[in-house]
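For this depiction, one protein chain was excluded, whereas all remaining protein chains were kept in their positions.
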Amino acid sequence: MRARVLVRPKQGILDPQGQAVERALPALGFSGVANVHVGRLIELDVDDPSQLPEMCERLLANPLVEDYEIVEENGR
Amino acid sequence: MKFGVVRFPGSCDEVDALEAARRVGDAVLLWHADHDLQDVDAVIVPGGFSYGDYLRAGAIARFAPVMEEVADFARGGGLVLGICNGFQVLCEAGLLPGALLPNTSLKFVFRQVALEVVDADTPFTNACQPGERLSVPVKHTTGRYFSPEPVHVVLRYAPGENPNGSQDDIAGVCNDAGNVFGLMPHPEHAVDPLTGSTDGLKIFESLRAQVDDRVHA
Partner (left out) sequence: MTIASTPSRHRQLGLTDHEYELIVERLEREPGDVELAMLSLMWSEHCAYKHSRKLLRRLPTQGPHVIMGPGENAGAVDVGSGLALAFKVESHNHPSAVEPFQGAATGVGGILRDVFAVGARPIAVLDSLRFGEPEGSERSRYLLERAVAGIGHYGNSIGVPTVGGEIYFESSYEQNCLINAMCLGLAPRERLIRSAAVGVGNVLMLLGALTGRDGIGGASVLASAELGEGDEAKRPSVQIGDPFTEKKLLECCLELLDRGLLSSLQDLGAAGLTSSASEMASKGEVGIDIDVYRVPLREPGMEPFEIMISESQERMLCVVEPERVAEVMDVCEHWEVPATPIGSVTEGRRLRVLNRGNVVADLPVEVLVDECPLYDLEPIQPAIELYPAPPPKLSGGESPGEVLLALLASPNVASRRPVFEQYDPIVGSRTVRRPEEADAAVLMLPDGSAIAVSIDGNGRRVACDPRRGAAEAVFECAANLACVGAEPLGLTNCLNFGNPEKPHVAWQLTEAVEGLAEACEALGIPVVGGNVSLYNEAPAGPILPTPVVGIVGKLPDARRAGRLGFAGDGDAIALVGEFRPSLSGSEVEKLMGRPPRGPLPSVKATAVRDARETVRDGIRSEALHNAHDIAEGGLGVALAECCIAGRIGARVELPADFELFGESPGTAYVVSGPEEVVARIGQAIGRVGGDRLEVVGRLDVALAELTTAFEGGLERFG
């Protein structure tokens, strides 16, 4: 089945990429934008979705500085 | 004194590290896929872009077969020096605390910086004086050191010299046991007066002194 892992910087860690995007959007004329964070998306086909958390802990994210969210194709 | 310099696919400064180490002792390359540390006295995990910095810098290299041996070697008290990408690999591998994050500027930065020796009592800095200034180049995009827990700081960027936003101006740390050391600046590029300063040589000389002491102890 198809899974998506969203990886984002942990709350409280300086995210200069997010800040840069947050500054750039108003410059293009978009107002009302706040709290921007930039992370990574990993998409994969997996036979056994129960392995996903361990994949995230060991490789896909760095748990010291990143949070991850697993989204499976059926929307769970 | 025999150094081993790891080479991953994508390592760039491994030959520079090899040549720097050879000014002070013997040195061999340790291929990433081999399980053989060739009886070296100290392992250097060098700078570069192992595995293209894919996913996260050092995230894939830390799983290389040779790193299993390096981890065993470190757990047994072996001396391990991680430079730049090597520092990133050691943090990813849990052999050093903390993590390296993207530079605050979001850009690659090359600069000759002044470092302050915070702890001159490690196997990597015993040839230095406490508070001594070392002139060493940095060149990286992901060098901002972060650790939520207190760490054993060995080198700091001198005031005003922090090129990447590292917390507390941290440039290099070692583990609690004091045998594994990682730093973002490149001492192997500060060993020849023709190409820059020679302050980096002290790190290699410290390692040799450490190993000599052990042999003669």
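Labels A and B are assigned to the chains in the order they are written; within every chain, residues are numbered from 1.
The rule is simple: a residue touches a chain if its C-beta (ideal position, glycine included) is under 8 Å from a C-beta of that chain, and two chains touch if they have at least 3 such contacts.
Keep in mind it's a predicted model, so treat the numbers as computed, not measured.
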Displayed partners of the chain not shown (whole complex): B
Residues from chain B at the interface with the omitted partner, ascending: 9-13, 15-16, 19-20, 48-49, 51-54, 107-111, 137, 139, 186, 188-189, 192, 194-196
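The definition used in the following text is that only the chains that are shown with their structure count from here on.
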Inter-centroid spacing, chain B versus chain A (mean Cα positions, whole Å): 30
Interface residues, chain A side, partner chain B - complex: 9, 13-14, 16-17, 20, 40, 59-60, 62, 64-65
Touch list for chain B against partner chain A, complex: 55-56, 59-60, 63, 92, 98-99, 101-106, 144, 146, 148, 165
